[in-house]
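All protein chains of the complex are present and in place, except for one that has been dropped.
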Amino acid sequence: MAGRRARAGAVRARVLIRPKAGILDPQGGAVARALPALGFEGVHEVHVGRMIELEVDDPSTVGAMCERLLANPLVEDYEIELLG
Amino acid sequence: MAGRRARAGAVRARVLIRPKAGILDPQGGAVARALPALGFEGVHEVHVGRMIELEVDDPSTVGAMCERLLANPLVEDYEIELLG
Amino acid sequence: MRIGVVRFPGSCDHRDTIAAASAVGEAVELWHADRDLRGADAVIIPGGFSYGDYLRAGAIARFAPVMEAVGELAAAGGPVLGICNGFQVLCEAGLLPGALLPNISLRFRCVDVRLEVSNPRSPFLAAVPAGAALRIPAKHSIGRYYAPAGMLRELEERGQVILRYAPGESFNGSVERIAAVSNAAGNVMGMMPHPEHAVRERDGSADGRLIFASLRSAVAATGAGAAAGSGSAR
Partner (left out) sequence: MSAGGAPALSPEEGLARALALGLSEQEYELLCERHGRPPNLLELAMYSLMWSEHCGYKHSKLLLRTLPSAGPAVVVGPGENAGALDIGGGLVCSLKVESHNHPSAVEPFQGAATGVGGILRDIVALGTRPAAVLDSLRFGLPTSARSRYLLDGAVRGIAHYGNCVGVATVGGELYFEAPYERNCLVNVMAIGLARREELLSSAARGPGNTLLLFGARTGRDGIGGASVLASTTLADEEHAQRPTVQVGDPFAGNKLIDCALALRDAQLLIALQDLGAAGLTSACSEMAAKGGVGLDIDVARVPLREAGMEPFEIMVSESQERMVAVVAPERVGQALAICERYEVEAAAIGSVTDSGCLRIFDSELLLGTLPVRALVDECPLYELRPQPPARPAPAASLATGTEQRCGADPPAQLRSALLALLASPNIASRAPLFEQYDCLVGGRTIRRPAEADAALLALPDGGALALSIDGNGRRVAADPYRGTLEVLLECAANLACVGAEPIGATDNLNFGDPERGEVAWQLCESVRALGDGCRALGVPIVSGNVSLYNESAQGPIHPTPVVGMLGRLERPCAGARIGFAGAGAALALLGPFAPSLRSSELARLRGEEQEGLPELDLAAVVAAQRALRAALAQGRLQSAHDISDGGLAVALAECVLASGLGARIDLRRVLEHLARIGAAECKEGARGLSAAETALFGEGPGGFLVSGEEASLTELAAGAPLMIIGGVGGEALVIEGIGGPGEEGALALEISALRAAYASLAELFT
């Protein structure tokens, strides 16, 4: 999707969803352990989250989509980027 | 992690990983079908990918990390953002 | 007693759950797209991968039309049991507190687990003899129960923690070894292990039968309330 143009009238949006601070992130931990084993030193604080990319006619609705479906506010934080 | 400062000498990097164009994205499809059912109309082209955030001492190594571990180049594209 | 077993696209264990529930009542399938509970006195949301577990386990299923009716039954005090994916759906739907996160091993695991009774007064354990431990299979990749510290304290205080994995058996990394929780009223319970796979001698353990047998008393305890649609059964 990167670099692509959205369809006429629509806006490209990106939602980044990450585990809330303080909640164990085993996926991040697994990556953090695997990297040095492959010879990549000097990596700290790895976190794995989700990215959802969509094209929306009305970008003001993305926040509501996140609250209702895309993220679970109990365990996840989200961030919306509008890419135009 | 957003808004946070990286540790001294390290750079915050974000890797966005998405299904390659043309490769089936069952997750994106499921979300795309769910949204209208919740009353969110006017959403097109939903894709679900992963986001990996890390702090690295040497940002030039992130590309190699993606190739070797973070992404599966057979079915995924990745994009690296350095956040300073 | 009529037990409704919900079937979503991607449900897997609904047939086994219907078979197990048939031993204690009349079990009927509830189709996700229908708002109708077909007169069920109790509802079970079975295991499987509703909507492929895509996005988050249970996230999409909670919006199915049938879930509105399940929510009404729960609000009226009727018994609702979520097993595995059903537990995930109930958490996502806000009918149960907390969330289920990927196992710490990040792998699916299918093994028998021993369970300790944490709240013997739960109607879902009415048939379990005092002091008994249960052996029931668990099989999932997203079963690590999580609740923030404050919520957890409340759950413990109010007796909402119903079952725990025996020490050393919490392979998914659940906080406080929690295997099953209920809502505050006690009439909605979610559990990760699968009682429907432990109902016959040939299954290696028949302890799961106790959970289904308990449904009868759970309905008896709350049935009138459910029929009357009276908000809370507390």
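Think of it as A, B and C in the order they're written, each chain with its own count starting at 1.
Quick note on the criterion: a residue touches a chain if its C-beta (ideal position, glycine included) is under 8 Å from a C-beta of that chain, and two chains touch if they have at least 3 such contacts.
Nothing here was measured: the structure is a model prediction, and the numbers come from that model.
*Asks:* Any idea which chains on screen the missing one touches?
*Replies:* Checking the complete complex, the chain left out touches B, C.
*Asks:* Just one of C:M1, C:A19, C:A166 or C:A206 touches the chain that is missing; which is it?
*Replies:* Of these options, the touching residue for the absent chain is C:A19.
*Asks:* Go through chain B and note every residue touching the omitted chain.
*Replies:* Residues 19, 22-26, 30, 72-75 of chain B touch the chain that is not shown.
*Asks:* Please give every residue of chain C in contact with the chain that is not shown.
*Replies:* 9-13, 15-16, 19-20, 33, 47-49, 51-54, 107-111, 137, 139, 141, 194, 196-197, 202-204
The criterion applied here is as follows: only the chains that are shown with their structure count from here on.
*Asks:* Where the centres are mean C-alpha positions, what is the separation of chain B from chain C, in Å?
*Replies:* 34
*Asks:* Between chain A and chain B, what is the separation of their C-alpha centroids in Å?
*Replies:* Result: the chain centres lie 7 Å from each other.
*Asks:* Indicate the residues of chain A shared as contacts by at least two other chains.
*Replies:* Those would be 69-70.
*Asks:* On chain C, where are the residues touching two or more other chains?
*Replies:* 55, 60, 63
*Asks:* Using the touch rule from the top, collect the residues of chain A that touch chain B in their complex.
*Replies:* Against chain B, the touching part of chain A is residues 1-2, 7, 10, 14, 16-18, 28, 31-32, 34-35, 38, 40-58, 61, 64-65, 68-70, 77, 79.
*Asks:* If we count contacts the way the header does, which residues on chain A are in touch with chain C in the complex?
*Replies:* Going through chain A, the ones touching chain C are 23-24, 26-27, 30, 69-70, 72, 74-75.
*Asks:* So in the complex, the part of chain B that touches chain C is made up of which residues?
*Replies:* 26-27, 30-31, 34, 37-38, 48
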